[in-house]
Structure formats: structure tokens, C-alpha cells
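Apart from one protein chain that is not included, each protein chain of the complex appears where it belongs.
Let's look at chain A:
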Amino acid sequence: MPITNSSVNNTVQPLYDERIRAQSVLQKLLLRPDFGALAGVILVFAIFAMLANDSGMFAADGILNWTTVSAQLAVLAIGACLLMIAGEFDLSIGSMIGFAGMVIAIPALYWGWPVWASIFLAFITSLALGALIGYTVVRTGLPSFIVSLAFLFILRGLTIALSILFTNKTIVSGVSEVAQDDWLAPLFGGEFGSDFFIWLSKHDLLATYADGSPLVSGIPMIVLWCLLLAAFATWILLYSPYGNWIFATGGDEKAAKNVGVPTAKVKILLFMFTAFCATLYASCQVLEYGSAAADRGVLKEFEAIIAVVIGGTLLTGGYGSVLGALCGALIFGVVQIGLFFSGINSDWFRVFLGSMLLAAVLFNNFIRQRISQHS
């Protein structure tokens, strides 16, 4: 029978080119989740090196400027990245920043608490809230988009209402004064590397002010936190068993459950981690600038998600990289500050951001297709 013969031949044929094809280095690079973001970083640096080279953007204080902005966002993005790889969102982190800031400032300024105690209180409260959000998501099976959107409003409303209740104000300042002799506060509001910069200026490697003090007095602690957090998250994701569970939870929850991965626990812990990141951001902000405001962190949840998506993490979960999220945050910071330095109207920033997001999502889709292609 000619019909059966031909069908057998068809199934035999694709077998022999199955594994012979060699991949070039470029092809391998293309399959990395963070490749697009790495290329994007090089691209924006190239653009602003041309546009803003003589504006001081790449002088010591300019570099510190965009590094700090990027690091702030990166702290949030690292948390959002792990959670997104596990297949969930947390839209409440922006409100959490405002909330945690107030939890630090109000007890310290109005109730006479030592600053370290109110910092601990902020972390404990946020971790509990993160666990509550995670538990709600896992228990109800509702999309985390809706659950965390609810908490976006609940937390923001609560922050404003409570700060008016306790202080009659929505902006509380004066934290710097009470934090002066605190042992914990410098860990968030301080600077590091000051001696190094003084040494640099003494050897004429760094510009100085008229009084001889170096142009850059030190690097804000948030930069150090960002690097520590990135190293920690990368290690967890790629080199610990939990990373395997995070990928599996987002990649195929049912399969993960079937082989015994505690997916609910994974998700709840990651919601707590994003809350931790938001509180870390808030602590650094409150202790560096000395004030807390009820409207701090508005839209930060979306900026974090944008940075993560630009970094190559799939919105649907199961694939992504912390390094990518860092690159996404760096692109964000460099463009934001770069536009200022190059004198371009900063309204264009959002236009750029939206376009970048769209391009990144399209690119990620392409990568996903490539990695799941039958070779």
C-alpha cells in the first residue's frame, strides 16, 4: 500500500539532523534570557556617550547619580524578578515603600522608639504583609495581579490614614536628627568608600570642592545593598535547589507539584522577599533623606516590572535572570538621568520607557520561541 509506506518514511526522516547541528557562540548567547538587556545597556551607554559626554554625566558625581537611581530601582526589580519567574506579580510594592517608610518614621519621631527598633518593626510588618498577600494568592487561587492590586490600594490608603491619625501630617521629617547616634541607621542611610574618595582626591585623581573635600563624599548604602541582593538572588536562582523550585513553579506548577516541589511555600516566600526589598528601599530612602512621606513609591511597582521585563524575564514565568533585571534597572537609570544631562525634555522619558517595554516583550517572545524550538 503506497499510503502507509510514505507516512513511515516521513516519520523517519527528521531523525538524523536532530542533534548534529552545531550552535555558534552568538546563537548560544541569543538564548540567554539577559542577552537583550546586556545589548540594551551597551546601546544606551553608546547613545549618551555621544549626547551627553561633555555634560558631566560621566564625571564622578554624574556616575554616582545614575548609579544610585539604578540601584534603587534594582533593589525592587530583584525581588520582582524572582517572583515573576515563579509566575506571580506583586503590585503592592510601591505602596509598601510608603507604608514601611512611615512605620520607621512615626515610632522613631512620635513614640520615642529608638530608630533601630522602628526599622525592625518595619521589616517585621512588611514580611508579615508579604506573607499575607502570598497566602491569599496561594489559598484562593486568584490571580496575584488582582490580589496585589487590592493591597496596592489598601496599603496606600492605610499609610495616609494612619499618618494623619498619628501625626496629622502626610510628610514626616526629622528622622536624620534622631538617627544620628543609632547603631543600625548607618547601614541604610550611610555612605561607604569615603576614605577611598578622599585618597583619590589627595592624589589628584578626583576633583574637589573649594574647601578641599572630594566632589563625591561616598557611595550611598543602597548601592551596596543592591549588589549584595543581586549576588544573593543569583545564587539562590542558579545554584541552590530553591532556584530549581522557583523556575519549576513558574514554568509548570502542576508538574512541579507532581514531583514534590512545595509550590505554595515557594510563592509565599517570594512575596515576602518582594516585601523585604520594598522595605529595604524605604529604609535607605528614609534614613538617607531624613523624611518619610505617605506618597513615596507611587508607580514603583510598575517601574520594577518594566525593569524585569526589559531584563528578559517572561511575564508568564518560568524563565528569566537577575542579571537581566539589574541591566533593566541600569537602562532605566541611565536614560532617566541621561535625558536630564543632555538637556532633552524629560517628558520623553515615558515615551522611551513605553517603547522600550514593548520592544523587550516582543524580543522575549522571540527568545521563548527559539528555546522551545524542536531542533
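As a convention for this text, a residue touches a chain if its C-beta (ideal position, glycine included) is under 8 Å from a C-beta of that chain, and two chains touch if they have at least 3 such contacts; residues count from 1.
Assume contacts and distances are computed from a predicted model.
Colleague: Absent chain per UniProt: "Branched-chain alpha-keto acid dehydrogenase E1 beta subunit", "Simple sugar transport system ATP-binding protein", "Glutamyl-tRNA(Gln) amidotransferase subunit A" or "ABC-type quaternary amine transporter"?
Modeller: Going by its UniProt entry, the chain not pictured is "Simple sugar transport system ATP-binding protein".
Colleague: Of A:V259, A:L299 or A:V351, which sits in contact with the chain we cannot see?
Modeller: A:V259
Colleague: Considering the complete complex, identify which of A:S217, A:N244 or A:S342 is in touch with the unshown chain.
Modeller: Per the contact definition at the top, the residue touching the missing chain is A:N244.
Colleague: For the chain that got dropped from the picture, name the residues of chain A it touches.
Modeller: Residues 1-3, 8, 11-12, 15, 18-19, 235, 239-241, 243-245, 247-248, 251-252, 254-256, 258-261, 314, 318-319, 368, 371-375 of chain A touch the chain absent from view.
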